[in-house]
Structure formats: C-alpha cells, structure tokens
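A single protein chain has been removed from this complex, and every other one stays in its place.
Should a chain be cited, it is by its letter among A and B, assigned in written order, with residues numbered from 1 in that chain.
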Amino acid sequence: MEGKLELPEGVVLKVEDLVVKFYTYSGVVHAVSKVSFYVKEGETVALVGETGCGKSVTTRALTRLIESPGRIEEGRVLFRRRNGEVVDLLKVDFETLRQIRGNEIAYIFQDPTSALDPLYTIGFHIHETIEAHVGKIPKKETLRRGIELLRQVLIPSPEVRVKNYPHEMSGGMRQRSVIAISLSNNPRLLIADEPTTNLDVTVQAQILDLLEKLQEQYKMGMILITHNLGIVAEVADRVYVMYAGKIVEEGKTEQIFYNPQHPYTKLLLRAVPDPTKKIEKLESIPGVIPSLINPPPGCRFTDRCPYAMDKCRREEPPLIEVEPGHKATCWLLVKRG
Amino acid sequence: MDFIYILLKKIIWKYAGLREKISPGWIQKNSSRIREWELMAYAYSRSPIGVLGGLIVFVTFILAVIGPMISWEPYWEYKIIINESYRYMPPCLPPSCTGSPLLGTDEWGRDIIAMSLYGIRISFVISIVVVVLGAPLGIILGLIAGYKGGVVDEAIMRITDIFLAFPGLVLAIAFASVLPQRIRGALESNSILRAFFAGLFGLREAEYAQIAALLSIWLAMVLVWWPGYARIVRGSVLSIREMPFIEAAKLSGLSTWSILFRHVLPNVISPVLVMMTFDIATATLFAASLSFLGLGPQEPVPELGFLISKAGYYFPERSSHVVAFLGIILLVMALGWNLLGDALRDILDPRTRRAIEYRMEKEKKK
Partner (left out) sequence: MGLGTFIARRILTFIPTLIGVLLITYLIAYAIPTDPVRAWVGEKLMNPQTLEQIKAKYKFNAPWYEQFAFLVQQLLTGQLEDPIRHRNVFDEISNRFGVTVEVAIVGFLFLVAIGIPLGLLAAIYKDTPIDFAVRIMALVGSSLPSFVLYYFLILLLFTQFRTTYLAGIPEPSLTCRLSIASWPESIPVLGHIGAALGKVPMFAGIMCGEFDVVGETFKRLYLPGLALGLLNGGFIARIVRNSLLDALSAEFITYAKARGLRKLSVWKHALKNAMVPVVTVLGLNFGGLLSGAIIAETVFNIPGIGRYMYEAILRLNFPVIIACTFLVALVYVTINLVVDILYAIIDPRIRY
C-alpha cells in the first residue's frame, strides 16, 4: 500500500490521467484518454463537448460505474470524504465505494425516463436511497423527507406526487424527481448529466438556482455536463472542454468565453447564436468526431481544424498554460510561445 | 463456413439476376436489400447452431424426397405372416451378426430403417404444409385486425381467443374421428386427387383410407394453428400503424391491401418467420402425438408416432430399439428446425445485426 493520499486544501475531487477503454467486437474504443481535472468544494465545474465525446463515460468512471465491455485502465480518482479522509475511488474496496455512491457522490442521470424503475414509486426510490446509507429507517420518515425534497425541486403537490409511479408523471416532472432522489443524502459532490434538458426555461432557471443554493449550504461541489453554453456561462466557475475523449482546454469561465485558445473551443463558441446580433446563418462545425477505435496519433481535432498543420497529424500537442489556470492543448500555442 | 456464405451469396445473386431479367433496374433499386440479405447470409454462415440446423433440415429434406423411392422394403408386406418370429427382432450389428435388419424390425416384422424412410416423408410433408397453410391465415387476420382496429379488431380477436381457449387436441380429435369418412369418399371417387396425395405422402393409392386419416389430421392442425400468428402480427401492426411511412403511403392513395402487403407486412415479418421455423418442429411432434394416440393413419402406414405407439405395448422388453430409433428420428427432425429457428432469431434481431455488420467489414479488410 502506498502512503497516505493527500489533496490540496479545499479540493474535493481530483482526477489524474483517467483512461477508459471499451473492448467491443469491432475493436478497442478509446473512450477516455488521459483525462485530468479537479473540483473544489462549493465549486461548479462544467464539462462541455459534443455528444459522444466521453463526458458521461468520464463521470461514470469516477465511481466505477462502467459496465463490461468497458474497463477503467489507468488513473487515480482522489476524493475527500466527509470525515476528511482522502481515498482513491479506483482502488477502494467495494463496500466503501458503495457507501460513497449516492451518499457523498450523487448522480443526476441524463434520461429520467430510463433512470427510474417503472415498477416503483418516486417515494420508494427516495426511501431506498436513504436506507442504503443510514440503515433501516421507517418508511414514514423517508416519506416526509421525500415530500420535502420534491417541494425543494418545485414539484407541485408533493404529498401526492411522492406516491406516483414514474409513468404517471410528465417528462419534466420525472427529471425533477431524479434530481430530488439524487439529493436525498446531501451529497458532497453532485454529478449532473444534462440536468435541465427536458425543462422549460423558467423551471430550468429555478432548478439551477436551487442547485446553487444547495451548493452554498452543503459546500457541495458540482460537475455539470452540458452542451448548453448559456447555462455554462451562468452557473459554472470553471470549464473543461472535451473533444473525442480528451480535455482540450480548461480555465475559468470568463477565460474560456472571452479568450478561447483551442480552435475547437473557438468554433464551439461561435456556434452559439448571439442574441444581441442579427443572425445571418447559424454556424456549425464541419466534419464529424473521429472514430475512437484506433484514433489518429496526433491531435484528434486535426481533421476538422481550420488551422491544422502537418505536425498536428503526427504528434500530440502538449498542455500549455496560457494564463494562470487557463490551459489548452494545441500546437499553435507552442509556436506562439 | 466460408463455403456456406459463398453458396448463399451465389443464390442471392442468382435470384437478383432473375428479377433483373424480369424487370430491368431491379438490382439497382434494391441494392440495399441485397446487401441486407448478404449480411444475413454472412451472419448465418457464422452461426454453428444455424449451420447445424440447416444441415439437419437439408438432410431430412433429401431423405423425405427420396426416402420412399430408396426404401428397400415395401411397407405393405408383413414378414410376420411368413414367420411370427420376425416380430420385433432385436438390432443386429455387423461383426457379431449379419443378414437380418441392422436395427431390428417392427410390429409386422419390417426393417425399421426402411420404414423410417417412409415415415420421414409423411412427417416432413405434414409439418411443412400445416405451417405453410396455417400461418398465412393467421397473418392475414392479424394484419386486418391490427390495421383496421375498432370493431373489426375486436371481432377478430374474440374469435382468435375462442380458438386459443378451445382445447386444440379436442378439435383435432373431433376432426380425426369425423372427417376421414368424408375425405375417403372424395378420394374414392376422384382418381387424380388420390394419385396426388398418395404421391405426396409416398404411399400407395390403395391406402386411400389411411391418406384420408392423414388429411384430416392435417386439416385439424391447420385450423388450430393460426391464432398464435394472428396475435403476434396484430401486436406488431399496432406498433407500426402510426408510423410516418404508413401515413405517407395512405396519403399517396395506395389501397389498403397494397399498404398492408407492401408496407406493413415486410416490417412485421421477422418474428413471424422465426415463429414459423419453430412451429414446423412443433407440428412434426404434434402430428406424431396424434398418431401416437391412434388418431392418425393405421397399419400398414409406417407413420413414426403410430409405430412408436404400437411398440409401446411391448416396451421395454422387446421393442425398446424401435422406440429409441424412431424417437431419435423425430427428435432430430424437430431439432433441425429448432436450431435453425434459434439462429434465425439472432440473425433477424436488429440489435445483433450491427455487431455482425462490423465483424463482416473487419473481415473484408483482412
């Protein structure tokens, strides 16, 4: 066993060189390649990128939720528990991991319809989530807590809804129920995978407000996965931009929005319509994500990059710090420096 | 296994060529469909279960076709008339014993291997025809019920329910006890019919009374066979009825029948094909069961179930070899179709199709 693990003060989660591969019939999919990031207590970190770039896989790998044929190959996931102890989530025994899941690290899954078991009520989902972590507890107590949670996520008449089955609710209501279930145990770290996609804009704002309030209250860290850059600008403290299984740029939200460095980030920001200007034509990024089976050796964005050079194809660019806390991986930055 | 893939591909292209000749441009128009077929052929050639099943079915088919011709003993000659000791002779395996039938004889002293050649033809013909006649009946009713909905649906489904609730064996038994006399009359008076069915079952025309018994089992089975298909097809139709392409077909003014057959049927046919394959196995066994109960043809017709039931009286002292050998034949015949059906289910499942597609492309690259 190695020595005691440590994390810098105030950091709740630190991921180092995480590698996840899927061993499929068609070949090895390099879904997540050497991803590193950290989350501080009470901080909101956004993970942005196109569909299929490995955002969800990355977050699921944190608590080893990757199912066969997927495998977590390398890396460390250091997590500071409630009692201050620091553990490597990829190494801890299963029972410790189970106690952390849903209790200290909670997930909001993207598709609420398939995340909820159709055969059980919302109240039961909350009940078992609490019971799994505090031991036997009377249903009455968890019911009260459930109603309170549902009220928090702005579900009307929560006393009735808590006894509803998932199919008896609308999509938006289900989404909010999933949020409520995930918050059952006041987690230290919340991983929210597109938490507001099914909601209309007013409710969306209210939910984001709620999450922010909870963050302050419990010093909860949050990883927000989204491709809605509007939300990112509004709630995130820092941003990681992911492309084809790698993080290509990271920095404070203002840094990313006002001073993007990686060509992909630039194109991504340009694809967001600016409401203050007259829209001539919606921008899109030409091309598709490269196959993650035998990905190209150099920069994975080469094929779609307007500034691509020969070197990009051959060698992987290093991570360059542009300004304090703002880093990107691109050969253009090296040349300039 | 590559040999099977190449063979199937050849058949597909032969067929495509034929269609091309009838209506030029067919290949180009249906290139994606041909590709789909090739994919299925590939998937099939990679499935050991499917290949084994196909092989068994092929062998039984060949035996069914040539069996009655190559059988070295006429089934209507009873050896026991010459000598009672011919009854249930035990197997006679070469080194220690030669001269008498290899696997012994049956109730009437006939070589059971020779008799099984007749039996395979009868079982094969019955099982195929029952499914080939029964399934379309159910498919058409299911299509109509699912597509029309409302009162028509309700009426068809109630009738289906009645037939499902009705003990199938009672119907079969009732038919078997009533119909033979009528069919016998028809066969007696119509020599063409008589020759046709005798040829079909590989029997002599003189056995027209027994042929009538076979035909009545047949009819009874067809009648109890369709409800399953009506249900499964109706279910599938309901799920695709509201899809845009059906809506589009309606708007373009196609008639109900052409919508049903051109657009609905191809989309619900996969589970039906799988079910039909499995059902041929079930029908083989069901027909044998009816004859086992004594409802099918009687002597001298060497129907497998009937021979086993006769051997049952002397089981196990004198006749275990007959029960075992004929039982294994029935088992293998049914197993062939079941293996084929199991493989077919995998091949026609869109979830596994993609995996197969990948593998095929990868192998092409090599």
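The criterion applied here is as follows: a residue touches a chain if its C-beta (ideal position, glycine included) is under 8 Å from a C-beta of that chain, and two chains touch if they have at least 3 such contacts.
In this text the structure is predicted, and so the values were computed from the model without any measurement.
Participant: Of the listed residues A:K34, A:R98 or A:K266, which contacts the missing chain in the full complex?
Facilitator: Selected residue, touching the omitted chain: A:R98.
Participant: Among A:E73, A:D88 or A:D111, which one touches the chain that has been omitted from the display?
Facilitator: Within the whole complex, the residue contacting the unshown chain is A:D111.
Participant: Touching the hidden chain in the complete assembly: which of A:L7, A:L65 or A:L269 does that?
Facilitator: Only one listed residue reaches the unshown chain, and that is A:L65.
Participant: Touching the absent chain: which residues on subunit A qualify?
Facilitator: 60, 63, 65, 67, 98-103, 106-107, 109, 111, 114-120, 125, 128-129, 132-133, 165, 167, 178, 181-182, 184
Participant: Residues of subunit B in contact with the chain that isn't shown?
Facilitator: These residues of subunit B touch the chain that is not shown: 49, 158-159, 161-162, 164-167, 169-171, 173-175, 177-178, 181-182, 278, 281-282, 285, 288-289, 292-293, 305, 308-309, 312, 315-316, 320, 323-324, 326-327, 330-332, 334-335, 338-339, 342.
Criterion: only the chains that are shown with their structure count from here on.
Participant: Just give me the whole-number Å value for how far the CA centre of subunit A lies from that of subunit B.
Facilitator: Centre separation, subunit A to subunit B: 55 Å.
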